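The complex appears here without one of its protein chains, the remainder shown in place.
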Amino acid sequence: MNSLCDLDKKDLLLRLRRIEGQVRGIQRMIEEDKYCVDILTQVNAIRGALKMVGLKILDRHTHGCVKEAIKNEEGDKIIDELMEVLAKFTD
Amino acid sequence: MNSLCDLDKKDLLLRLRRIEGQVRGIQRMIEEDKYCVDILTQVNAIRGALKMVGLKILDRHTHGCVKEAIKNEEGDKIIDELMEVLAKFTD
Amino acid sequence: MNSLCDLDKKDLLLRLRRIEGQVRGIQRMIEEDKYCVDILTQVNAIRGALKMVGLKILDRHTHGCVKEAIKNEEGDKIIDELMEVLAKFTD
Partner (left out) sequence: MNSLCDLDKKDLLLRLRRIEGQVRGIQRMIEEDKYCVDILTQVNAIRGALKMVGLKILDRHTHGCVKEAIKNEEGDKIIDELMEVLAKFTD
């Protein structure tokens, strides 16, 4: 189980479907010999959109699972796990 | 026209199709209530894969269009353009 | 008050003093007309070191202040604050 309510899920799925479309769009741009810098601009847009998705999941996870675990005196393990995924997120 | 040869294109399209599949995979994980941290790990993986795509396009663009423009004494404009897209890429 | 114990502080101060020295080192490299790419390599090293400092403070803060606040039923505000600083950290 995760900490995403139906509203979160709907929002995230919408964002991810849009990102999926953008990734397909880049494939088309490459096939059609579009200008590299325009392709890179699209890559940047997707990276930004994915970061937003990551931050939203992080937010829900912390407000949900992490808070719950801390209240049940099981906070340290889940915080270590959070920090590990965070370190990779900032790469 | 861009600086991607057929070999570059094939490699990039393969990577992007894989990324597209990973984005669909995350949607499935959300629908199936998978654990947030596992979803985040997947988000990180896609971000890394997209960065690699960006770096490869950047590399081909610099070895191709940028080099060509500099030889034709039109380097400064294309370098300014490159730096602008780079600044966003490092966000 | 923050969540840093004496041991954390000592470690962080050591790291920051080293970073301060590296920043001075870059100034010297610029004054001595060192090669740009070597300067950039040093800039990257400092950015990495600063990220590590940030991650360590983040870790202590979450294990300390955030955990404490959640136990005192004041978690949501401090988590929002954490997410805000995190969003900037990932820029």
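Note that the chains take the letters A, B and C in the order they are written out, and that residue 1 is the start of every chain.
Here is the rule we go by: a contact is a pair of C-beta atoms (placed from the backbone, for glycine too) under 8 Å apart; a residue touches a chain by one contact, two chains touch by 3 or more.
Everything quoted here is computed from the prediction, not taken from an experiment.
J.: Quick one: which shown chains sit in contact with the chain that's not drawn?
T.: B, C
J.: In the full complex, which residues of chain C touch the absent chain?
T.: 1-4, 9, 12-13, 16-17, 19-20, 23-24, 26-27, 30-31, 33-37, 39-41, 43-44, 46-48, 50-51, 53-54, 57-58, 60-61, 64-65, 81-82, 85, 88-89, 91
J.: Residue by residue, what part of chain B touches the chain that was omitted?
T.: 51, 55, 58-59, 62-63, 66-67, 70-71, 75-76, 79, 82-83, 86-87, 89-90
Everything that follows uses one rule, which is that only the chains that are shown with their structure count from here on.
J.: If each chain is a node and each touching pair an edge, is that a line, ring, star, complete or other?
T.: It is a line, because the chains touch in a row without closing up.
J.: Given that chain A is a copy of chain C, what angle of rotation, in degrees and a multiple of 5, matches their CA positions?
T.: It works out to 180 degrees.
J.: Distance-wise, how many Å sit between the C-alpha centres of chain A and chain B, to the nearest whole number?
T.: 17
J.: From the mean C-alpha coordinate of chain A to that of chain C, what's the distance rounded to whole Å?
T.: Computed value for the inter-centroid distance: 23 Å.
J.: What is the distance, in whole Å, between the centres of chain B and chain C, each centre taken as the mean of its C-alpha atoms?
T.: Centres of chain B and chain C (C-alpha means) sit 28 Å apart.
J.: Pull out every residue in chain C that's touching 2 or more other chains.
T.: Residues of chain C touching two or more partner chains: there are none.
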